[in-house]
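Step one of this worksheet: look at the structure below.
The complex appears here minus one protein chain, its other protein chains still in place.
Chain naming follows the written order as A and B, and within any one chain the residues start at number 1.
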Amino acid sequence: MIYRECGMFKATYGADMAIFPIPLDRWGIIFILIVAFIGMPFLASDYWLSSILIPFLVFSLAALGLNFLTGYAGQLSLGHAAFMAVGAYTSLILYGRYDVPLLLSLLGGGLVAAAVGAVFGIPSLRIKGFYLAVSSLAAQFIIEWVLTHWKWVSGGVFGTVDTPPMEVFGWPIDTAAKKYYLVLCFVVLLTIFGKNLVRGQLGRAWMAIRDMDVAAEIIGISLFRHKLLAFAVSSFYAGVAGGLIAFTYYGAANIEAFNLMVSFHLLGMIIIGGMGSVLGSFFGGGFITLLPIFINQFSRSFGAVLKSDLLACIELIIFGGLIIFFLIVEPYGLARLWQTLKDKLRLWPFPY
Amino acid sequence: MIFAIEVAIGGLLVGVMYSLVALGFVLIYKSSGVFNFAQGDMTLFAALALVGFLTIFPLWLAILAALVLMIALAIAIEAIVLRPLVARPPLALFMATIGLGFLLQGIGQGIWGTDPKGLNIGISDIPFEVKGLMVSQFDLVGAALSGALVFGLVWFFQKSRTGRALRAVSDDHEAALSVGIALNKAWAITWAISGVVALVAGIMWGSRLGVQFSLSLIALKALPVLILGGIDSIPGAIIAGLVVGASENLAEVFVGPYVGGGIQTFFPYLLALLVLWFKPYGMFGREIIERV
Partner (left out) sequence: MLQVEDIHISFGVLKALNGVSLEIHKGEILAIIGPNGAGKTSLVNVINGVYSPAQGHIFFEDKDLTIMPHHNIAALGIARTFQNVALFKGMTVLDNIMVGRNLKMRSNFFAQGIYWGFAQREEIRHREVVERVIDWLEIEHIRKTPAGMLPYGLQKRVELGRALAAEPKLLLLDEPMAGMNLEEKEDIARFILDANEELETTIALIEHDMGVVMDISDRVVVLDYGDKIGEGTPGEIRNNAKVIKAYLGTAALK
């Protein structure tokens, strides 16, 4: 009876359309935010902050970007990690070579990635379905090649650019906690922005294109504008995520960190987490980050210490198996399962 | 000039082998409407299995064992993964095959290890001369075998009764069912065939490149072939395979040095993109018309 909707009458449409119409949801999110902003840096160890929470946040952000494109707008993108790479290299060049302030560099990385993404989105205006999916792979390979062979960008033989020490408005960002804050702020702000986008006009237009683009066009939705916008926005998010992870996690921009497997991981994240769902992107990001840890802990409790090779194989098996499982059983992923759970809770303890 | 022709011929021979891999995709697509992204991982799995069997069996028995294994695997995949998803949109099926790919990678490498292995089936790579041109013996044999298999499959699909049934299934499940074609059997057959194709491709490419993870990426090479030729066209796969093989080789050798090399990775994709812009269903693919 705690989690209920009866008695909660929404007096205005505004209240009905709020992101968290149910008070318990609202309090829940506020609680999580408080823990995230205030609790974590004190409670969590450096290891947790830098090796788990930061990748979780960053990959969730990238997955959110991909979700805009694939989950909402229905345009499959198999090479999304490449746009992360564009963001990473761009922000590094802006910050390291041209002394652009850090925050602007990161946003700049996103913008350049958005432009590149829009260009690779042009095929979506003529090509559909499977053919489009394969064309999106072209982005991965072409961008990889450009970033490693274009001397001005890569600067070195192996295409790695190290990150200089970071500072924002004169404050150095050197501890794990500070890096965590930087990432957290970006992710929270961009997620709110993104959620607002998808619950309004743009989100509806994207979903219309996903469900039936011929009808959408007739209603007056310009396929050209909205598809390219989807590519641009999703690449922006990927680009910012790429910049963030290069600065705060890898300490360098290396094309290998954004290879084809990462692209597939992103796709797996949104399938398992939930396509067409902002929350789902976070579920997916969390899943990917925590999976290796779980497997390790799990096997350790059996006294077996796994070689990293075998660990990687088991990860692959579970990852692939879960993708298939979710597609068969719950195509809308963990987000839908969560929703169903909440729905059941709403009536609890009554059966129906 | 001679050099250019040699490069082209080398490319064409490689192209036949691409065609074979592409054909595996086309077959499954033609009969079940599913694009099997895991074809490359099936190829890797097949090659790994063969190498594993070779340690305990003589060559002919190892190949037989691998064949049986692949057919069993393919039928299992059809029953466990594809059938529950039959009514879903093609996107879901496609992503299921991506998951399947991971699964096969994990299992294959988990059982047989991730270190690169060599695969020697007794064909040497020594080039020999044909009318003043140097041609790799291995390439030639590979192309011949692939060509024979391709030819056999085309004949099977076009001329045999089972082939006709399979084509009917790919066109319209329900209609095929209504004329008495056993859908499950049809799908099982197609997947089994594609498992065999994976094995042959695995043998060819495994000998050429060594059996390791990158073998599964051969499938990625076949993808531009598919979109260039059209995903439901057998002649398209053949022609596009040749085109991609030849052009990527020529591009790498003659354009590569000016831009730093390594362009054969993305050149086929670029080529395919250009063609797709003018022919959104590939050169020979069937256009899908949506009735509103």
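Heads up, the rule we're going with is that contacts are C-beta pairs under 8 Å (C-beta built on N, C-alpha and C of every residue); 3 or more make two chains touch, one makes a residue touch a chain.
Everything quoted here is computed from the prediction, not taken from an experiment.
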Check each of A:107, A:153, A:187 or A:221 against the chain that is not shown and name the one that touches it. A:221
Full-complex contact with the absent chain, from A:173, A:207 or A:291: A:207
Touching the absent chain in the whole complex: find that residue among A:52, A:122 or A:197. A:197
Which positions on chain A touch the chain that was left off? 12-14, 17, 193-194, 196-197, 199-202, 204-205, 207-208, 210-212, 214-223, 229, 276
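The working rule: only the chains that are shown with their structure count from here on.
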Within their complex, chain B touches chain A through residues 35, 81, 84-85, 88, 90-92, 94-96, 98-107, 109-110, 113-114, 220, 223-224, 226-227, 231, 259-263, 265-266, 269-270, 272-273, 276-277, 280-282, 285, 288, 290, 292
Over in the complex, which chain A residues touch chain B? Could you list them? 76, 123, 126-131, 133-135, 137-138, 141-142, 144-145, 148-149, 214-215, 260, 264, 267-268, 271, 309-310, 312-324, 327-328, 331
